[in-house]
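Removed: one protein chain of the complex. Kept in place: all other protein chains.
And now, chain A:
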Amino acid sequence: MAGSNEVNRNESKMVVPLNTWVLISNFKLAYNLLRRPDGTFNRHLAEFLDRKVPANATPVDGVFSFDVFINRSTSLLSRIYRPAHGEEPQINITDLEKPVTAEVVPVIIFFHGGSFAHSSANSTIYDTLCRRLVGICKAVVVSVNYRRAPENRYPCAYDDGWAALNWVNSRTWLQSKDSKVHIYLAGDSSGGNIVHHVALQAVESNIEVLGNILLNPMFGGEERTESEKRFDGKYFVTIRDRDWYWRAFLPEGEDRDHPACNPFGPKGKILEGIKFPKSLVVVAGLDLIQDWQLAYVKGLEKAGQKVKLLYLEKATIGFYLLPNNNHFYTVMDEISAFVDSNC
């Protein structure tokens, strides 16, 4: 038993740089301390351990940020990231919501990961990632601080995502020259899952979303797939912890074939014939849940929807957090092309 765990640890060390290994292992350790066997979550300790960063209206590397209330009554906050235009050394309050000037400005609504329970829009790792997205896509990024499990189960995160989408869609200052807001949805892990569900709602309500970007999206199901069995415990993630997070997010009594978890499963919605946004789905080849992610891609294809799969064979979860590997750059290029192609 212990012997095979040793093998497991050695395997993950072989495929990521040392500092990435330390980062992800540190998260893994912290997260293990936070999940309680009875399904509750040590939220105080989680907030204490999470590294956060304030918004900064002073441009850093050409990007500035500020926080807004999407919904004051539910305290739904979002952090907005905008590209600074060379001349401004100092942004003041009148510039924050100044209308965007380019012909076409993509607005990416971003949902951070954390398996529905961890992290925030102001977590350092996600602040860093969003800033990168601004640079790469010449976009405005709106990072949504959605409510988390287990305190707030399904459908809270989706409701918050939906509120954010409506908010973004109604901001005149975010409109491109054609008087429309060019919206993309993006997210990693649970954020990727939220992307799918918010897009679905958008379609049903006739709000146009130009594209979905799902980075290692979090999906699952009752069945134990090959990849789950093969990679259990090998690359930072275990079946057990995945199960815990689903139990924390899904309504009590529901199993993992609930459509939130398994959108193309037995209880899923039919996507044939609807105008679903094109999708870019990034799957890490060493991710435990890849079979579910690949099934998602297949599901979209079978429903006649436009989807591009980017399968990164030797990538683990979290590869996009540090720019020290090829997968990172591959993905950033793909995202840039995906968001650009609609001009």
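The definition used in the following text is that a residue touches a chain if its C-beta (ideal position, glycine included) is under 8 Å from a C-beta of that chain, and two chains touch if they have at least 3 such contacts; residues count from 1.
Rule of thumb we're sticking to: contacts and distances are computed from a predicted model.
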Legend entry - From "Erythropoietin", "COQ3 protein", "Vacuolar-sorting protein SNF8" or "DELLA protein", the hidden chain's UniProt protein name: "DELLA protein"
Inset, instruction - Return the single residue from A:T20, A:N262 or A:Q290 that touches the missing chain. - result: A:T20
Inset, instruction - Among A:E47, A:E223 or A:D255, choose the residue that contacts the chain missing from this document, as touch is defined above. - result: A:E47
Inset, instruction - Name every residue on chain A in touch with the hidden partner chain. - result: 1-3, 5-6, 9-10, 13-23, 25-26, 28-30, 32-34, 36-37, 42, 44-45, 47-49, 51-58, 60, 66-70, 72, 75, 77, 79, 90-94, 96-97, 122-125, 128, 167, 321-326, 328-329
